[in-house]
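I'd like to ask some things about the structure below.
As you look at this complex, bear in mind that one protein chain is not there, while each of the others sits in place.
And now, subunit A:
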């Protein structure tokens, strides 16, 4: 436990949700002013969502090992970068970057930047209401819509948390991960091994260039991927063939009004997010919209506060 001890120490958090508490305390040790944000973010979660939060926190602690303090510092650094983007977004009404080449030059090709940014986003899965709520939606809403024993394909699996949750709970027969980056895939592979998931398949694969004989998957997942693309609808049209007809499902998670150093595709409303599926040959079966800190959706949209849009759809 860090030397710093905030008021969170006396909370029920410390007893019932020890991993969540440990992460919050590590962040507050280097950033005490963040306490109000964390308190508000946690206050909006019911017991079921706190169980998901704790599951995420346990996985995150396994992944960070003995680097929690350094990763907490990277979380603060990431939030500073996001605040800069928020300022630009509210001043100009648009995301700062609009092309993949710009994002590659500023973010993806800078290994030191990427390390801090990815570390920061890892902790956000636990600490940000909208991220934990999205994982909770994924865990609680998908099983009833899936055929048992199916195959998973995740595109852009990042830290591997969604794959890990799916492998733990969805009774899958196989799991595949695609990414454009060999480095990212290596990190996902290592993360899943550390989380105890073996036998997953990894491939450097551009969605726009999938071999014709690639079998479709029963569940395709794209979590926080499409907003990084210039033309996500063209990717969704290509992906249509990768979702098994009739029984296959696709889960997408995209942010609305969410400026970030490498976000390119701005969605301003839930309908903008739904259009990614409605305009590309899918029918939405279930959706959920989760605003930062549990803000009411109408208020979040009015004030251009970030909202995570989670949607489950089937190909039609």
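One rule holds for everything that comes next: a contact is a pair of C-beta atoms (placed from the backbone, for glycine too) under 8 Å apart; a residue touches a chain by one contact, two chains touch by 3 or more; residues count from 1.
The criterion applied here is as follows: contacts and distances are computed from a predicted model.
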| item | value |
| --- | --- |
| Chain left out of the displayed complex - its UniProt protein name, from "Sugar ABC transporter permease", "Cytochrome c oxidase subunit 1", "Protein glxC" or "Meromycolate extension acyl carrier protein" | "Meromycolate extension acyl carrier protein" |
| Chain not shown: contacting residue from A:134, A:151, A:205 or A:293 | A:293 |
| Omitted-chain contact residue, chosen from A:48, A:87 or A:208 | A:87 |
| Sites on subunit A contacted by the missing partner chain, in the whole complex | 33-34, 36-37, 40, 83, 86-87, 90-91, 292-293, 299, 303-305 |
